[in-house]
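My questions will all concern the structure given below.
Heads up, one of the protein chains got dropped from this complex, but the rest are sitting where they should.
Order of writing sets the labels: A, B, C, D and E. Residues in every chain begin at 1.
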Amino acid sequence: MRPSGRAPDEMRTISIEPNFTRHAEGSVLIGFGDTRVLVTASIEERIPPWLRGKGEGWVTAEYGMLPRATHTRSQREAAKGKQSGRTQEIQRLIGRSLRAVTDLKLLGERQITLDCDVIQADGGTRTAAISGAWVALRIATNKLLEAGQLEKDPILTQVAAVSCGIYQGNPVLDLDYDEDSAADADANFVLLADGKIAEAQATAEGATYDEEGLLRLLRLARIGCNQIFAAQLKAL
Amino acid sequence: MRPSGRAPDEMRTISIEPNFTRHAEGSVLIGFGDTRVLVTASIEERIPPWLRGKGEGWVTAEYGMLPRATHTRSQREAAKGKQSGRTQEIQRLIGRSLRAVTDLKLLGERQITLDCDVIQADGGTRTAAISGAWVALRIATNKLLEAGQLEKDPILTQVAAVSCGIYQGNPVLDLDYDEDSAADADANFVLLADGKIAEAQATAEGATYDEEGLLRLLRLARIGCNQIFAAQLKAL
Amino acid sequence: MRPSGRAPDEMRTISIEPNFTRHAEGSVLIGFGDTRVLVTASIEERIPPWLRGKGEGWVTAEYGMLPRATHTRSQREAAKGKQSGRTQEIQRLIGRSLRAVTDLKLLGERQITLDCDVIQADGGTRTAAISGAWVALRIATNKLLEAGQLEKDPILTQVAAVSCGIYQGNPVLDLDYDEDSAADADANFVLLADGKIAEAQATAEGATYDEEGLLRLLRLARIGCNQIFAAQLKAL
Amino acid sequence: MRPSGRAPDEMRTISIEPNFTRHAEGSVLIGFGDTRVLVTASIEERIPPWLRGKGEGWVTAEYGMLPRATHTRSQREAAKGKQSGRTQEIQRLIGRSLRAVTDLKLLGERQITLDCDVIQADGGTRTAAISGAWVALRIATNKLLEAGQLEKDPILTQVAAVSCGIYQGNPVLDLDYDEDSAADADANFVLLADGKIAEAQATAEGATYDEEGLLRLLRLARIGCNQIFAAQLKAL
Amino acid sequence: MRPSGRAPDEMRTISIEPNFTRHAEGSVLIGFGDTRVLVTASIEERIPPWLRGKGEGWVTAEYGMLPRATHTRSQREAAKGKQSGRTQEIQRLIGRSLRAVTDLKLLGERQITLDCDVIQADGGTRTAAISGAWVALRIATNKLLEAGQLEKDPILTQVAAVSCGIYQGNPVLDLDYDEDSAADADANFVLLADGKIAEAQATAEGATYDEEGLLRLLRLARIGCNQIFAAQLKAL
Partner (left out) sequence: MRPSGRAPDEMRTISIEPNFTRHAEGSVLIGFGDTRVLVTASIEERIPPWLRGKGEGWVTAEYGMLPRATHTRSQREAAKGKQSGRTQEIQRLIGRSLRAVTDLKLLGERQITLDCDVIQADGGTRTAAISGAWVALRIATNKLLEAGQLEKDPILTQVAAVSCGIYQGNPVLDLDYDEDSAADADANFVLLADGKIAEAQATAEGATYDEEGLLRLLRLARIGCNQIFAAQLKAL
């Protein structure tokens, strides 16, 4: 029995509120249950130094958590003077995931930065961030297309992410905080709408797992991502 | 004529949404027009080292701005590895303002941290932060009173803040970004519900001002703060 | 009764020793009683990146306190690896104050940096710094005028600053450390020789204040600044 | 055809030189072909603050790369003043992997730190580090057992790691630098001697992959890890 | 011929102004010609963690240079966020030099910090700092003796330092900036009043030197230090 009473393959409510803020080229407030992440997409007509002269663009991400997004207050990273290893690992994952569905040649010599800020955390912040970032990126890219700044759409397909885990011996979909902090294994899958996998990460926490376990988690992730793909399209 | 068409003594719409997030002991999303600041109050049963053994508590604040709260993206302070002088100046002001209405002896040996994070910026973020922080502090303190952890209310009165400025030669209330970036003088007043002043800061930007100008700005601030006091009470 | 025995509107002895060091284009050791600040003005033929191509110059300030300028030793900011919020707030104030009397167009594409280092602290270090910085800026600018590097004087008028406060219920001028650490309210005014105000900051410490109190502090500040203006001219 | 001429399921030469340095409680120089990583295990009779009083120990890891371990010199992280996101991600992975085979209760209130320093890099540095760290941990733990400081062996089984990837459309085992920099997908598997999985990470680089691809990579990893398990035992 | 017209074994004017500031337990402004260093000695009744329980005290030093002490402005170390290698090397040297004449057992469990801040630089700032630091330490220690906080004098003898160098082929004493920046070799000697050597550092800059050269520099240093020893005693 899951703490929330959900079925093993049951997602939490997915909410996607596009255009949550007004300055960014794209913005969205995405919710997986009580987890809420604000994602903005910022277009800049400049690229990182190491890309200059290659005729390509770049998609990157930054991630942050408001100090009291969590049950107890954590110290502000800006005040500590550095980003934690966890933060850096997550923002690298978000960036890679979005680049997996972007043709950087078609994007041209510009950079899109996806800022993912967790307003409220209840497990799954990185997967909500990736799923919301696609919507923000889609909105921002649409503006470039409408303005004639892009001729061809650089977004190849949809991308979404969800966490799964083995909780009290059972594979379950979309872990909330109570499950996440007690899971035997914890996985994040980044999937494409065409069925392909962009990233699979499965970590033993309390107990190791086997090949069959890995496959069952992947299949749960497909169920979840299909629902997210639908919610993404509906929000646009 | 103000860019927004407002009268010189006209505030923007004040919106206060209490309990915007669920983990913090107090939380509020405050809006002055398009400016939106999320404030959370976190109670911790510990105090800064220099206060130990004095039987007093502490109220402090931190301030941050999401990278794309502004018209163009600014670099994330956590990524830069330090908080700007502006950020530090603002969080010191917020902390002082809230302490001006708190009896730290009555609060007892605990600390309340007010995290003020700007979701969207259109001028007046520090004054909105102070005004919202009072509501978050009030909600958090009420919980301590209800739980019997406090016997007597340490909050002495309401505090609110508003910006004023001299725009194209005329004193105006509650500057938005367009006015703020072109004002001759820019002031922030932190006022108490009993009419007293906690903080007055008036800075010449393009042109200096005189005593009469300072007084006119202060009187505009009273008009604005009275509206904020009403909105604070209504939100609770 | 003030601890020093001074009358409420009595400044401490103002001492200004120009050309205290020899490498800087302008330098001065200013004293307000036991407070002593060394200010140097450095002219550099370069401007901040964001000013390039605008045909304007820049005036900026940095502030530091020697570790044992104070009653007990404080940690060296260079060793801590960052400047405190207080330091940053003060150096922003000094820079703004000097820019309030400088025509940046007339200054041309060069930067003048005012380094204000507190040798000994007894209250009022930021106001002594501003008052001394004007002398250092004046000396440095005179050299540019004499050398024909400037055709027209970019310094519009004199600027000076002084602190005032409400001490044991009475408004007093030019707080020393004993008064400053016990004052109900603490204000800093930056005034121009033509009577205008560049900056007013009044902060409630132990007790809030009212409009009448603010005006009385401002009037004390005028008395003090007029004496500083005279001392500045005498020193040149 | 692989650049090295190896068969798709062929590992590079595995070399393990135990006791490479003399001060550490355990030390090993491990080589996967030209990749060489020095791992030391340091036992300290103290634990992280958040573990105090739980009667458990901790196993953690740090990772570094000598500036000229790589084809072109990279900047020293100590000189830059921070560890990259990649470094932090890797050292978190190494720590988790070793904890997956350690009973922290049996270890008692002590910490073992595995320092993994890359002397020479040619792909697969993190997997070599994990595989070598197990040997260093085993040597250090043996000393505790021999000295009677531990009654029961806290090491549950062997752990090893290897990278796999899809190179020019084909799944291959143990990527070297030439393959790694051109692979379509890049995976790291951390496996236990009992056949269980501690960590699976598979990332699309140039092209996404499918479930079948993921399984084929996992099976290659089993082949590689079995050889590493044998080399670990032989080295002891 | 030296740029200053001095004889090869001629020191610049030594000036020592004790009690230059009033808060520190000891303070001195020392000048070697145009080089001027303010040194304060701060006594704290605490010791570094690694000394606890040994019944000994500690003497340490910090060194800083005001941004415009030099011919052209250098960046403030507090603003850069770190102390340069040169600064750290100098403050380590000053601390060692003073500890060479202090019986740390007799000092008892307290720390004396010597803050050496260069007000104006014209070569020889580290040697002036050491020479002045001894006076500040002497004054501070005298206060402890007078107050009965120390029974026996922990200062064993005088210490002084001076630079020498090979300038245009000739050994010369007490290099000023013009000589220092063009010297073939540059040496600093820290000598005791009893004739012993605490530190000798001789560095080839443009040309290497031989044993005879090293001895000639050491003999020049003796001439200089004897004059400094006399000036130290006269100042007290």
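In this text, a residue touches a chain if its C-beta (ideal position, glycine included) is under 8 Å from a C-beta of that chain, and two chains touch if they have at least 3 such contacts.
Because the structure is a prediction, the values reported are computed rather than measured.
Here the chain not displayed is in touch, across the complete complex, with D, E. Within the set D:42, D:142, D:157 or D:227, the residue that contacts the chain not displayed is D:42. Of the options E:35, E:91 or E:127, the residue whose C-beta touches the omitted chain is E:91. Although one chain is hidden here, its contacts on subunit D can still be listed: residues 21-24, 27, 34, 36, 38, 40, 42, 44, 62, 64, 66-73, 76-83, 87, 113, 115, 117, 119-121. For subunit E, the list of residues touching the undisplayed chain reads 82, 84-86, 88-89, 91-92, 96, 100, 192, 195-204, 208-211, 213-215, 218.
Just so it is clear, only the chains that are shown with their structure count from here on.
The distance from the centre of subunit A to the centre of subunit C, with each centre set as the mean of the Cα atoms, comes to 50 Å. Here the CA centre of subunit C is 58 Å from the CA centre of subunit D. Residue positions of subunit C touching 2 or more other chains: 82-83. Arrangement of the chains shown, judged by which pairs touch: a linear chain-to-chain path with two open ends.
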